[in-house]
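The complex appears here without one of its protein chains, the remainder shown in place.
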Amino acid sequence: MNRFLSVAIALFLWAHTPVQANNKTPMPPASPRTYIAFGTDATYPPLVNLDDARRVSGFETELLKTVCRNLNWACSFSHEEWDNLVPALRTGKINAIYGGIAITKARQEQFLFTVPLIDESLAGIVSHGESVLPFTEEGLKDKKIGVQTGSTFAHYLSTAFPNVRIKRYVSIQDALLDLTAKRIDAVFGDTPVLRYFTRSLPEDKQDNYTVTGIDLNPENLSILGTGYGVAFNKNPESEQIVKALNAQIKAFQKKPAYDVLKIQFGIN
Amino acid sequence: MFDFFINHHVAFLSGLKTSLLLTASGLLLGIVFAALSTWAIQSQKPWYALPVQSINHFLRSTPFLVQIYLLYYGLPQFSWIHSGPLWAFFESPTLCAILALALNSSAYTTVLLHGAIRAIPKGEIEAAESLGFSKSQLFFWIQLKRVLLNSWAAYTNEIILIFKATSIASTITVLDLMGVTRQLMSDTYQTTECLAIAGILYLLTTYLLSVFLFAIKRRYITAK
Partner (left out) sequence: MSGLLFACFTTIKVATTALGVGLCLGILLGLAMHQQTHRLWRAIAVAISIFLRGIPELLLLFLLYYGGNALLQYCFPTASSLSPFWAGTLGLALIFSGYAAQIIHAALSAIPIGQFESSQAIGFNRHQSFLYIILPQIWQHALPGLGNLWQVLLKDTALVSVLGLSEMMQWAKFEANITHAPFTYFMAVSCVYFALCSLSQLCLAYQERRISNRLQAKHV
C-alpha cells in the first residue's frame, strides 16, 4: 500500500514539472509591470508558427515581442487550437489573440482590435497546376474550395458565392493536406501562409501549385477585413493597452527594422 | 439554451442522423470483416491466420484518431491509390470514416467471436459433422449462429463504443453531431450552449440505444 501511495505521489509531482516549451502556463509577473498573455493558433507560417524548439514564433510573434520589449511589458505567447482561441479569450485564459486574424466589421463589434500589424490586406488562393482560378462566381463554379472553419475566408466565400462548394477544416494545415491529396481544387486563405506552403515543397514539386493574390475591391474589404490585428476583450482596461500598443506598432512600422523583419519571414 | 436548440435544431438533428448512419454502416461492415477474419483465424492455416491476427492486434493497440488520420490524410501519399480506381472511395470523408470505424470495430468483434466459438461445446460440432455438414456450412449455420447468441451481451457494449467513436469523424470534416457542434461553436461563439446540447443528445441516444439493445436481449437471446 505504501509503495502504491509513494508511486502516486511521485507521479503527481512528475506531472507538475514544467517540460512543455510552447504550452507553458503564463508566469505571473514579478513586478507590477503590465502583463499580457497572447494566444495564437501557431499553424500559420510565416505569420505564426512553432520553431524547432517548439516555441511560438513567426512574423507577428517577433513583431509583438519587439513591441513588448519597447514598452517594457511582460508578455507570454502560447499555442491554442483555432477553435479554442475565442473561448480561451472569453474565459480569461489568455488576454489577447493574434496570428492572421483579420480585422473585420463583424469582429470589431465583438472584440477590440489594434491597428493592422501588416500594412496591407492579404487574401489569396492556391490551386493545382499553373491555372489561375478567376475569383468570380463563374470561375469557381464546380470547384471545391477548402477554408478554415470560422475564418473570415469561410464567411466571405459563403456570402459572396453561395453556389460554390466549400469544405471547412479544423485548421489550415488540414486543408493544405487535403489539397496535396487532390480532394479539393483550391484553398482560400492568407497569401503569406499559402506562399510559405508552396515554398516548403521539394524543388520539383513547387511548380505544381500556383498562389494568386486576390484583388480586393472595397466591397470585399468589409468582410475580409483591413489587415491582421491583435484582438482583445472589450473593456476599459484593454482600451488602455490597445492605445499603447497602437502607438508602438505604428512607430515600429516606420523603422527599417520592420522591413528587415518582413524580408526575414518572406512577406512580400 | 432551449431557444438555442430550437433555432438550430435542423443542424443538430442532421448531425445526429449522420452519427447514427456512421454507427450503423460501420458496425455492419465491421461484422462482415470480423466474420471473415474469425474464419481466417479458425482455419488454422498460418498464411491466413497470421497476417489477420497481426492486423487485428495492430488495430487494437493504436488510437482510433490515428487510424482515421492514416486512412484519410495518409493514404493519398501513395500515387497508386490516387490514380487507381480506389480513389473514388477514399475521396469521400464519410466513406473513409465508415471504413475506419468498420476496421476498428472488427478488430474487437473478432476477439468476441473467437472467444465465443471456443466456448461452444465440442460435442455440438462433432454432432453437426456427423450429420454431414461441410466445413463452411458448419461455420455459418452452427458456429456463427451460436456465437452471435453467446456474444450479444458483449457486442452491445461495442455498439455503444462505436457510436461514441463516431464523434472522432468530425476531425476529418464529416459533419456528424460533433462536427455540427464545432461548426456552430465557431459560428455563434455560444460555446457552452452548443456543448451542453450535444452532450444531452449524445447521452439521450446512448441511453435509448442501450434500452433498445437490452430489450432485444430479453426478447430474443435470453428466451433461447
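As written, the chains take the letters A and B, and residue 1 is the first residue of each chain.
By definition in this document, contacts are C-beta pairs under 8 Å (C-beta built on N, C-alpha and C of every residue); 3 or more make two chains touch, one makes a residue touch a chain.
Since we're looking at a predicted model, the values are computed, not measured.
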Listed residues B:73, B:139 or B:155, member touching the removed chain: B:73
Sole contact to the chain not displayed, among B:12, B:33 or B:64: B:64
Residue among A:93, A:107, A:128 or A:143 touching the omitted chain: A:93
Hidden partner chain, residues of chain A it touches: 1, 8, 11-12, 14-15, 19-20, 22-23, 25-26, 28, 41, 43, 50, 54, 79-81, 84, 87-88, 91-93, 170-171, 173-174, 176-177, 180, 197, 200-202, 205
Absent-chain interface as seen on chain B, which is shown: 58, 60-67, 69-70, 73-78, 164-168, 170-171, 178, 181, 191-192, 195, 198-199, 202-203, 206-207
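One rule holds in what follows: only the chains that are shown with their structure count from here on.
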Gap in Å, rounded to a whole number, between the CA centres of chain B and chain A: 37
Interfacial residue positions of chain A with respect to chain B in the complex: 82-83, 86-87, 90, 110, 149-150, 167-170, 174, 177-178, 180-183
Chain A-facing residues of chain B, complex: 73, 76, 82, 91, 171, 173, 182-183, 185-187, 189, 191
